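Of the protein chains in this complex, all but one are displayed in their positions.
So, subunit A:
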Amino acid sequence: MRTPDYRLSQLETLEAESIHVIREVAAELERPVLLFSGGKDSIVMLELARKAFAPARIPFPVMHVDTGLNFPDVLEFRDKRVAELGVELIVASVPDAMARGVVREEPNGSRNRIQTPVLLDAVEEHGFTALFGGARRDEDKARAKERMFSFRDEFGQWDPKSQRPELWDLYNGRIHLGESLRVFPLSNWTELDVWQYIAREEIAIPPLYLAEEREVVERQGMLYAVNEFVRPRDGERPFRALVRYRTVGDANLTAAVRSEATTVADVIAEIAVTRMTERGATRGDDKVSDAAMEDRKKEGYF
């Protein structure tokens, strides 16, 4: 793989930058953890962490905030991947927290907001000082202003007005006791970069991302696959459609899209022509308001 002109392609440049960030955290922070949901972004992030320390094992655990509403395929994928890499998996469970009365189910059935206190409790319990997240700046307007190293106070809150300036590749990992950092190694990746990297590196992904004929119902113009969390309501008639998921969130709220993309290469072709952001297209909970993400981030969400 000689590059006679000493230039890196965009994927190689992004990969190098992410590995640099991951190593920097491992070197400077005492107790990092990588948030792994089994979604494509965290899969790529975990793969980059593997590369950053190979042939040694990843020197930090991974954590999943389990809302109890996950697609079974994704959980299976999560467990398999973690076992292959020999890393420790910590599960922070939203149903457990609900049982303990720490959080309460919201009327709309979304556990997006209530997973934040569960995450913050787990961070405190394990003493984590840095949390790797797979967020990308191209996802959302509030994310566009996020740093690679995002400082959080002792309540895990994000204050967009008092972020640390981030210059060159010199990241400031200094924190006081009780404070933490959120670190986003994929900040500069776009959705298409993530998919191209998955194709290039032949990284395994959960089958939900690829088109298959699934039983669905239509709700507010979006298609939801019928599963243990989504039951047809009165007046809804389930039908079969060739669909896939563009993001993998909670099974009760994540819509599928009509798609003929049965391979990763097809997915790349599809994304290249559709140019709809994945959140706008499929996440019901982000449609609530234009500033939804900004508000959630301030509370400590990713």
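Everything that follows uses one rule, which is that a contact is a pair of C-beta atoms (placed from the backbone, for glycine too) under 8 Å apart; a residue touches a chain by one contact, two chains touch by 3 or more; residues count from 1.
One rule holds for everything that comes next: contacts and distances are computed from a predicted model.
Asker: Just go with whichever of "NADH-quinone oxidoreductase subunit K", "Thioredoxin peroxidase", "sulfate adenylyltransferase" or "Carbon-monoxide dehydrogenase large subunit" UniProt uses as the name of the absent chain.
Answerer: "sulfate adenylyltransferase"
Asker: Given the contact definition stated above, which residue among A:His20, A:Arg113, A:His126 or A:Arg219 touches the chain not shown here?
Answerer: Only one of A:His20, A:Arg113, A:His126 or A:Arg219 touches the chain omitted from view, namely A:His20.
Asker: Among A:Arg57, A:Lys80, A:Arg100 or A:Arg231, choose the residue that contacts the chain missing from this document, as touch is defined above.
Answerer: Considering all chains, including the one not shown, the answer is A:Arg57.
Asker: Using the touch definition up top, pick the residue from A:Ala83, A:Val102, A:Ala204 or A:Ala272 that touches the left-out chain.
Answerer: A:Ala272
Asker: Check the options A:Arg31, A:Arg100, A:Arg174 or A:Arg231 and report the residue that touches the missing chain.
Answerer: Considering the complete complex, A:Arg174 is the one touching the chain left out.
Asker: Touching the hidden chain in the full complex, which residues of subunit A are there? Just list them.
Answerer: 1-2, 5-10, 12-17, 19-20, 23-24, 26-27, 51-57, 137-138, 141-142, 144-145, 160-161, 163-170, 172, 174-176, 187-188, 190, 192, 196, 211, 242, 257-261, 265-266, 268-277, 280-281, 290-291, 294
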